[in-house]
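Sending over a structure as structure tokens; questions will come in a sec.
With one protein chain withheld, the remaining protein chains of the complex are depicted in position.
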Amino acid sequence: MLSALLVMTGIALAIGAALGYAAVRFRVEGDPLVEKIDAILPQTQCGQCGYPGCKPYAQAIAGGEAEINQCPPGGEEGIRKLADLLGREVKPLSEEHGVEKPKAVAVIDEQTCIGCTLCIQACPVDAIVGAAKQMHTVVEKLCTGCELCVAPCPVDCISMVTQAETVQTWKWRYPVVPLRVEGKRAA
Amino acid sequence: MTRQEFRELAHNGLWKQNPGLAQLLGLCPLLAISTNMVNAVSLGLATILVMALSNLAVACLRNFIPYEIRIPVFILIIAALVTVVDLAFNAYFHSLYLVLGIFIPLIVTNCIVLARVEAYAAKNPALTSTVDAIMMGTGLLGVLAVLGGLRELAASGTLLAGIEMVLPGASGLQVFGDDYPGFLLAALPPGAFFTLGCLIAAYNAINQRRAARRLQAPAPSADGQQAGASAPLTS
Amino acid sequence: MRALRKLFSFNGGVKPAPHKAASIAEPIAIAPLPERLMVPLWQSTGAAALPLVQAGDRVLKGQRIGAADGGLSVAVHAPSSGTVLEIGPQPMAHPSGLLAPAIVLATDGEERWTELEPVNVGGTPPDALRDILRDAGIVGLGGAVFPSHQKLRPGAHGTRTLIINGAECEPFITCDDMLMRERAAGVLRGAMLMKHILQAREILIGIEDNKPEALAAMRAAAGSEAEVVAVPTRYPAGGAKQLIRVLTGIEVPHGRRSTDYGVQCFNVGTAFAIHQALDHGQPLISRLVTVAGNVARPRNYEVLIGTAMREVVALAGPRPDTNRYIMGGPMMGLPMPGFDVPVVKATNAILAGSPTLFPPAPPEQPCIRCGDCARACPADLQPLELYWFSRARNFGKAQEYHLFDCIECGCCAYVCPAHIPLVDYYRYAKSEVWAREREKEAADAARQRFEFRNFRQEREDSEKAAKLAARNAAAAAAARAAADSPAPSATAAEPAEPAAEGQKKALIAAALARAQAQQAAAPPRNTDDLSAETQAEIAAIEARRQEPATTANIAGGDATGTSATPTAMPAAADKKKALIAAALARAQAQQAAAPPRNTDKLSAETQAEIAAIEARRQQAARLPPEPAPEPPREPPLEPPK
Amino acid sequence: MNAELPGKGPNAARTALRTAAIMLLFTLVFTAVMAYTYHATRPAIEASREQEQMRLVDEVLPPGSYDNALLEDYVVVGSRPPPGVDKGARIWRARRAGEPVALVIEALAPDGYAGRIALLVALGADGRVSGVRVTAHRETPGLGDYIDPRKDRDKHSPWIAQFAGRSDEPASWLPTKDGGTLAYRSGATISARAVGQAVGRAAGWARAQGRQLYDAPAGSRLP
Amino acid sequence: MMHSPFLRPAPGVRGVMLTVLLALLPGIAVYAWQFGAGILVNLLLASCTAVAAEAAMLRLRGRAVGLAVGDLSALVTAWLVALSLPPLVPWWLTVLAVLIAIVAAKHLYGGLGQNPFNPAMAAYCAMIVAYPALMSQWPAPGQLDFGAQLDLILGGPRNIDAISSATVLDALRTGLRTPGATVDALRQTSPFGAVGGSGWEWVGAAYLLGGFLLLARRVITWHMPLAFLLTLALVSGVAWLIHPAQFAPPWFHLASGGTLLAAFFIITDPVSGATTPRGKLIFGAGIALVAWLIRSFGAYPEGIAFAVLLMNICVPLIDMKTQPPVFGHRGGESP
Partner (left out) sequence: MSHYLFIVIGAVLVNNVVFVRILGLCPFMGVSKKLETAVGMGLATTFVLTLGAGSSYLIDHYLLQPNDLAYLRTLSFIVVIAAIVQLTELVIQKSSPLLHQVLGIYLPLITTNCAVLGIPLLNVGMGHDLLESLLFGFGSSAGFTLALILFAGLRERLEGADVPGPFKGTAIAMITAAFMSLAFMGFAGLDHFH
């Protein structure tokens, strides 16, 4: 009994001291992971993930507080990349945070706009131009489609318009694989 | 603890976060010891015991454990409890002890034990922590039992052979006839991997079908539940 | 005869049946002038041309009707004289089936040329020559429609060898063959001009050895000026990299330009077009097109750009079961979405297809990894791996396996026993990768702008810290006053309350009425103290407002057109261009004055816009926080924080 | 194990001391728990172990045939083991009223199909084999593992039982196929041959030793 | 919509598989001639099971059944399973093996083209591990008439010593465990023919013929068979030269067991094998090396099946590391 206590005391003392010392001496500084995660997020800054922007969400993921499937604009592809980076399982987009939509841009109905500047303040990427009491316009190229400007508008003049394909932005379709028989799923 | 909490813990441990099927933790004993049902269930019980004790101990002591040495302390606690269980098996179920071999000491590194201690017991009160451990352990035990049963049945056509090691006087079942040629592979490592793979697939299939049904059921109202309840009968 | 040149060879390749004899039986014919010509604005790899005419304008043959926009763009010209009917979305010779902006001409049958100015090549500096070629609309006629003026820049170490590509390796196509037979002198003259511009030392003309007449004609024309080399017939010997390899032994890796290796390669048609552009001042308004396949009289025609394909094929007598057109050869050609798409500069052949001639592809079977594709691939790729990863949408891996080295020659799909449309998978993967790159760029830009905005807000906050107290007081007073007014201070963001709802409606009605009134009564507005920039912006927006029917709303319901959007109508585009130019100038001036900011990486245009916004901000900061000169106009909202 | 804890001041030494002290406390408490359990269960464990060994011995030697404390009455084989016997093996002596009854030898067959086969051979004082048991082997399951009676499909007359009572010349303990007298199962001759030869060698050696093995003092080591 | 290339002369997967089946016919004929028609029963049994299993799996997975069954790949697998099992195994063993091949090794991975392991060899390995006794009962040529064979296949009583004469590899492996035995002495005994096992030499020659057909029809390339046979000859030759009493000579290794069947029909399985030229050489050589090791030192007499599976495991890495240089990246003649 005594020998047991002595032996374990020795081991514990050595290890406890070493770890306690090490814990203070070699603190891990900074977290490059956040940058890597942030680089994957779409930077829409829409807050649908439940965080006030992409960077905070990235920090939350890195800190283990958030799941990787909370960003609807990033969609399935984004989740896949995050899973890859973090070595986690791919999951479907969390329903409570929204659904993946085709990219849209905000369009201000200029007839209706009263120039209140509320949307300008809401837009996280300065994509809206206009001054007080001037009707405002969205610079299409800069708009990330975050929809943050839609709610604040007092006259509901902002609508989200999905972007149509042009010949230049057209993507080749996934070649259809005609292997599956419709309606013949396993019962 | 409320009923609701209890059900939540039970559902998590038994199904949603099942260690063997969903979290894929504690795989080594799961695969190595499930050659027959008796071994599997025995190790499962031992694991439940260790998990419950260690969760209880950690939940009680959690306020005294400094953050920086929490993991060494957790390991210390688990290892001590495992040793206690190991000694107890050695003393009172000696033949079983011989069969389970190093897998009793290995409960220490069984990731699920440390995972539950770290993720649950370190943050929750004693009672719920213990329940959580028991539920998680039971989830693992369930998988162990199914896996052990399937493998034993395929390999030798028996069930619960060797039960006399635990319950003297009881005897196993010869399920298939005497001339069953036996599928030895099931008792070997490939059979373990394969059977667990199929169990996981079955688990996925059930979950997928449930999810599909939930999608089909239009509203989460009373009739939605009804549709969900009647579906198993009709399908 | 010279001593035989040592030829090299490339791996892989296939030998499909040539099917060329039928269309070389008769000489090149000139296709008759159609009544209507559709000239797409987008006919080169870069951006679409900017239209220079408006609906109703009269144009002459060869008149420039679209100007190059950016380095990889070239001009487009009226193929014949007539009237501009409309400028707008039209069917396009593109597999997507999407409409693209085009200039539609009604021909007047007079074929009246605009004034043509031959160029004194010797006395013109190369840069000017390149500009002339750009404005003559010269692009590569070998299929890639890459602007030739860009390729005519000598590499870092000069260009040693100019290769003229007369290989024409695709089955069915014979337009280069016929061109070389009938217009060898012009081709050679074009080659000499390019040699001059590139300061190249030698010209090699590579022709597949199954075209003896073309070889003979070119040899006769070349004399000692150029070396005409017969190369073994094997598809894709005409691929630029493969031909360079065969003739010189040089392998040009992906991502490198052949000029870096002292070689440059042009199609024979391109050479001829350059000869016409420089020697006769004649822009690229027509090209040779092989019409073959399911037609009674396969033949080569000289066709005006913009002629509907249906009319061209009609000349060759299509058989009744013709169900589709293919632009290009059977290996690399693209299926056309309809019969009425126009001939474009990329149209080297139109193959009429029928269910028997080009039967629908057999169903795709699983890849059995037999490796036949890898053996056939002239780029030495592992097509099966590319396929595996493209199919799984694992584009990162596909790129690791050199997806972008694939030249889309189709050899792999040709030999694949599983009948997998391999090239389609690669095209799919490539366009997804490009789309992702665009998204990534957009995300990076958005991040920068977001960070910049946060930074600016902080700065403004601290600058205004002193004024804040006073302002708060004022705002509070205003709010109190507003609270007493008939419209209480409920915010519009609470739609649940019926009162708020009604109020919102009222507000909208009021705002609408105001806006309309504003429009009706010409602008006695409070814009007098705005800066020139802001005014320009507003003018642009006003202009847009005046034209409700313009831009994309008709095209496809998409959003407004910035200058890059091809759907912009000419007038709007012109106005916008002017505005943008102004903004640019302003921005540059501002940039010169202001300290460098973290927006430098943005495009000039975007920077201009940011500059405008900045200006506006400063403006707004100068304005009193609650200016309220017309109290009823400003709804009682929370003061900006 | 991460070192990512909140820094609690720069005094590393003090923190280290404090954590060490707590660690120590935990260690002491839990070591004490273990030590206590160990001492509490020790008798039961010893008993179980002996029981297990006796269970094996009982399988090769009828329990009533001797009256000494068999497990304490053994000699150890030296570093140069005799043929058929394991290095460092024990040989237990069963006696009735002090008279030799049987030897229980830890034997070894080095040439099984998949390596060594460990055996327990009981050799009566009359030179007859009393029983043989396989204690460890790696023979192919389903083919060569019939040498272990628990795996033998024929539960009524297990293969290994055929050694009991034999006193004939060990040289003939070969599979019938090799001209010996041993039966074998499903063509798996190697396992049978290996076991037979090992038993024969061990028994032959022990017989040749005569009473020497019984007379050596308990716990002594043979040269 | 239909895309380029618009010409597709390739024969289709069915054509490829049909060639393989045809190329197997000479081997099967000689097999039946030497060892009796029992093998034909097994082939039939395996084929029916394979087609049924393939169709059932496709249906379960909601795929078009006709096209995929029509590609004949299941038949190739079934024939190769039947040809690698001993010809007298009971019927249920053949059925079980084919089910493992088609269901577990092929369709759980998504069917044709996706399986990382050679289905036939996976089934063979599973069977030899599960039923080593049944799997080592090989008859001598001309030993049993068709009726007796049929009876055994249908599950009749098995008197092992009457029906089985261990294969030469087995005999060699076990024989060498007897102290003092030498290869030469052993080869005087019955199962050994002039070079390989008696009777098997002829079957091997017929497989060789089929292999040349596959080579001529470009269904397979020379890399794998050559690397495999050369390496096997090389390692066994070196060992034999060093210690002729303990190691069998190279021609014995080449002519016995499944060597020739494996060389042309099994290791060449395109789906589970390496695909790059260098990769194929490594793959073939690796199989030979591992197979020789297992034959000479391992617990199982015939190591080719395990060697194939083991090299299957390495295929992704081999393929990754042996990518041929892409056009322009050779670094050869650029200036």
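Letters A, B, C, D and E mark the chains as written, and numbering starts fresh at 1 in each.
Please note the rule applied: contacts are C-beta pairs under 8 Å (C-beta built on N, C-alpha and C of every residue); 3 or more make two chains touch, one makes a residue touch a chain.
Every value quoted in this text rests on a predicted model; they were computed, and no experiment measured them.
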Could you tell me which shown chains are touched by the chain that is not displayed?
-> A, B, C, D, E
Cross-chain touch to the chain not pictured, restricted to E:76, E:122 or E:266, is E:122
Could you tell which one of B:27, B:99, B:121 or B:165 touches the chain left off the display?
-> B:27
Footprint left on chain B by the chain that the document does not show = 24-28, 31-32, 71-72, 75-76, 79-80, 82-83, 86-87, 102, 105-106, 108-111, 114-115, 185, 188-194, 196-198, 200-202, 204-205, 208
Going by the touch rule given at the top, which residues of chain A touch the chain that is not shown?
-> 3-4, 7-8, 11-12, 14-15, 18-19, 22, 26, 84, 87, 89
Name, in rising order, the residues on chain E that touch the hidden chain in the full complex.
-> 60-61, 104-105, 107-111, 114, 116-117, 122, 125-126, 129, 177, 290, 293-294, 296-300, 303, 305-307, 309-310, 312-314, 316-317, 320
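Just so it is clear, only the chains that are shown with their structure count from here on.
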In this assembly, which chains make contact with chain C and also with chain D?
-> A, E
Contact-richer chain pair (by C-beta pairs counted) among A-D and A-C | A-C
Using each chain's Cα centroid, which is most distant from the centroid of chain C?
-> D
Per-chain Cα centroid nearest the overall protein Cα centroid belongs to chain A
Quick one: chain A and chain E, Cα centre-to-centre, how many Å?
-> 52
By the touch definition above, chain C meets two or more other chains at residues 363, 421, 424
If you look at chain D, which of its residues touch at least two other chains?
-> 3, 5, 15, 18-19, 22-23, 26-27, 31, 34, 38, 142
Using the touch rule from the top, collect the residues of chain C that touch chain E in their complex.
-> 8, 10-11, 16-17, 95, 171, 241, 245, 249-254, 256, 261-262, 324, 326, 328, 330-335, 351, 353, 358, 360-363, 365-372, 374, 378-382, 384-385, 401-402, 405, 410, 413-419, 421, 423-424
Going by the contact rule at the top, pick out the chain B residues touching chain D in the complex.
-> 64-69, 71-73, 76-77, 79-80, 83-84, 87-88, 90-92, 94-95, 97-98, 182, 184, 187-188
In the complex with chain D, residue positions of chain A that touch it = 1, 4-5, 8-9, 11-13, 15-17, 19-28
